[in-house]
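Yeah, one chain of the complex is gone here, protein chain that is, but the others are all in their spots.
== chain A ==
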Amino acid sequence: MKVLTLNFLTCAVKACKSSSDSFPLHPKEAELAKDDVEINPQLLVNVLPRIDWAALRTTSTELGFPALPEQPPTAEELEADEKMLQELHSLLMETQIMEGKLVCGHCGHEYAIREGIANFLLPSHLV
């Protein structure tokens, strides 16, 4: 699963939805792969306003990438910053979590990722 996808997902347990600790989910024992994807600066600029930046910073650090700036770049800054565009492209669009787990910071439930597909089906006692 792409790192960008993580920015849209949360713990599937109902009681966790209202807790800020359930987002973002924390990758654990993650095995990463990198796809070669052609960069699309316009897409990145249009995706930027819908990214939860704080969550992305957390995810990026937890996956071992260099720390992102505290504040997101503005659209103008991003358009003018070749290096930032490349970094975000590589992190959001090219990096895939192939194996590992996603852990909820609220209930501690671990969602398995196998062959790039995360499993959010809950065991019956958590539904």
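The working rule: a residue touches a chain if its C-beta (ideal position, glycine included) is under 8 Å from a C-beta of that chain, and two chains touch if they have at least 3 such contacts; residues count from 1.
Keep this in mind: contacts and distances are computed from a predicted model.
Asks: Write down which listed name, "DNA replication complex GINS protein PSF1", "Eukaryotic translation initiation factor 3 subunit G", "RING/U-box" or "Methyltransferase domain-containing protein", is the UniProt protein name of the chain that is not shown.
Replies: Of "DNA replication complex GINS protein PSF1", "Eukaryotic translation initiation factor 3 subunit G", "RING/U-box" or "Methyltransferase domain-containing protein", the absent chain's UniProt record names it "Methyltransferase domain-containing protein".
Asks: Thinking of the whole complex, not just what is shown, which of A:10, A:59 or A:95 touches the missing chain?
Replies: Touching the chain that is not displayed is residue A:10.
Asks: Please identify, in ascending order, the residues of chain A that touch the omitted chain?
Replies: For chain A, the residues touching the absent chain are 1-2, 4-5, 8-12, 17, 23, 40, 42-43, 45-50, 74-76, 79, 93, 111, 115-124, 127.
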